[in-house]
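Notes for the one structure printed next.
Only a single protein chain was left out; the remaining protein chains are all shown in position.
For reference, chains read A, B and C in written order, and residue numbers begin at 1 within each chain.
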């Protein structure tokens, strides 16, 4: 059985470009209390600046320990800051690039202090919106340099690059599994790998199960996993299992097959739902898919070698009962 | 329990624009024999010209009766004929429009002879490919006129317009549920309605369950149903349940709620699969979704009034076992 | 030549679900001053509550008149308010539905005071996110009732329903041109029609030029137009012409052909751009497309009757020079 975790902020307020807040703003303490009630959760991911800063590291470390939860990753906030609106470490301003890098260093130090081995880098603002408005090669070079510096300075940390095709930029540099593998390998650092967010992968048109295999083949580069579901065309960040089904079986099967040893973390955006309940649901769904794979691993292994859609359909249909 | 049917040609050979045939060409008799073995199938849809023509109507009627199957619909072939490549009843050539209309008349007569109440009109070539190459208003006018003439001349038949956003044209005139409702209503004929193909609806970005409600509100215009599944971006014509799950529960629930009384017909394109087995699978999946709805109708009814994604998730999760 | 207008808020701050503000917040006065500098702009659309409220109607009327600008439409704000997060006039709470309707009434009164003939209703929160969480028929009934009441109480106003397939809800009730025509017609009120936002139409998979024709055929139901561009899969709200080209020629041609007499309004969301400059660009692009249509109307008219992609390509290619 995998270890499960949640992103703390998923339990907080939600907004979009129209509505500034669909809920109320809970305190960090309240969110921690909520997270601790979700079944099977052993770990928590913290967003930099929002959840954790130099001034509250000790305090957070103690609180997490009081709740008996592990700090699974730090997610530096380079996506909500106005200064980084046109890029953080790929910004055309040298000063902003350095500012961003320093911030990432600070967050890396915090990760060490928190005994947290993974930095989850979602470089949401590093990309572009309009055609003919970016020097793709130069900006990718800065992306590579910045990531490499960080990874070299903090060899004890793993940097998991989280990809997403678009939003908030129309085109992201870390867009799909393979681009991100290339970006990771360009750094020449073994401690740079990839984080899959299932919903981002769906929007990218990938089969997320195959993305796992790509990361394996590239040298065991899958460092982290975020789970959610969507309707296919956008990062709706919904409860796992709301739309898709078979794809999670394929995914869990390939995670097991490739020996994935990281966390299964829930990453939703429950705009109008009770956050705690919505995330609990996702965990119960993933657990159920996990069980199907655990109890049928050999069968699935035989099935994928068969290349027979009818046999696969028969197998999957058994799990739908009433 | 609904009545189930299949399209005969689904059991035949398959091809695409690259490969002329992934299988062998069975005879009509062979396909009938195969269809008769699929569990729960009580009816068959016949494609005009290919399966049925003036010269074999009597023969087919006898054969279908021998197999104890009902002719559920006739699907006139206005999509494989070179002459109609740039439109059948919307072609800019008056001669071709008349030719197409006469063909549709002939097929309507056959439907009467076969005691088949539904003409399933999939006007696949009626649309356009390039911007600024069609007089949309004129062609829609011809579409309306042709359909109306047919419906008026054959008041005993129901004409189900099957919509699909694209393929073989880049833009179809009958593209989505609501366009097609408008097209049906423009004719002023009560016997013109709509056929939903679930996969076409997925590609259109619709929630197919809501499309059922739209047809109901427009005056009980849902005349026929085709089932299949796909990955969301294209009409992959796959086995039901291969990708999606919850959407079929929503669909079956709304079919029941709106009092749909037509057939549930399977319409796949099993490129590389054994056709009989692949279609049998779809039927077993739809039957399972139907059972879930049958046994939980009141619960679902309460659920949709709740507006609570977490409660819905809990409900759906129960049906996934292992 | 058409009359051009802008939405005042386009000149203000921008945000998304990650970043609370990419720019600074200008005052209404500052935005009016900026708008007045954009070439060809004769009218302005005001967002309810934000730009205009009962307490500042007189003031705004005077200011607009001082700037010599017409109030083109009022866009009631039913999309940023937490109370309406799960629907305004389709909310399952009767109290919220009534609250929303009263707000829309108040905004309609303001429109009358402003001598503004068009209410642009973008019912962004009226829809749903998850399957099996909404009674589609009941909610559409409320939508129809609420809209009809409003339209009956204010017969001097035109209500333009602005459609969009998704965002902020995963499924909107006013999703595409034809759904929205059906919704308009259900009210039985002649003063209910449709507003096209070009970008929403692109995301819906429609050919926006054909959508114009659908509205015409349904009884001259195109009441208003919003212009912007995007990369095709999401409402990126970009400068017109950044991605697409030919489609605007087709659109402008069909607007002229169907005798559209409303405004051409710019509706962008210049996240990281100078708002005034970005909107000015859109106007210059639309003007250029308009000129092409004005000077070549007969040619285009002949072209669309030809059904010949090569001839169309030759025609369009001429306008690309260097």
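To be clear about the criterion, contacts are C-beta pairs under 8 Å (C-beta built on N, C-alpha and C of every residue); 3 or more make two chains touch, one makes a residue touch a chain.
Everything numeric in this text was worked out from a predicted model, so none of it was measured.
Asks: So which of A:33, A:57 or A:304 would be touching the chain we can't see?
Replies: The one listed residue touching the chain not shown is A:304.
Asks: In the whole complex, what residues of chain B lie against the chain that is missing from view?
Replies: Interface residues of chain B facing the absent chain: 14-22, 79-82, 85-86, 124-125, 129-131, 166-168, 170, 231, 233-234, 236, 238-239, 242-243, 269, 271-272.
Asks: Given the full complex, what residues of chain C touch the hidden partner chain?
Replies: 205, 232-233, 238-239, 241-247, 272-274, 277-278, 281, 284-285, 288-289, 291-292, 295-296, 308-310, 312-314, 316-317, 319-322
Asks: Counting contacts across the full complex, list the positions on chain A that touch the omitted chain.
Replies: Residue positions of chain A that touch the missing chain: 86, 92, 128-138, 140, 165, 171, 175-179, 181-182, 186, 204-207, 209-210, 213-214, 216-218, 246-247, 249-250, 253-254, 257-258, 300, 303-309, 312-313, 315-316.
Please note the rule applied: only the chains that are shown with their structure count from here on.
Asks: Which chain has its C-alpha centre farthest away from the C-alpha centre of chain B?
Replies: With centres defined by C-alpha atoms, farthest from chain B sits A.
Asks: Is the contact between copies chain A and chain B built from the same residues on both sides or from different ones, judged by whether over half of the numbers are shared?
Replies: Looking at both copies, the contact residues mostly coincide.
Asks: Once you find the CA centre of chain A and the CA centre of chain C, what distance in Å lies between them?
Replies: Centre-to-centre distance between chain A and chain C: 35 Å.
Asks: Nearest whole angstrom, what separates the Cα centre of chain A from the Cα centre of chain B?
Replies: Computed value for the inter-centroid distance: 40 Å.
Asks: Touching two or more other chains, which residues of chain C qualify?
Replies: Each of 86, 129-131 in chain C touches at least two other chains.
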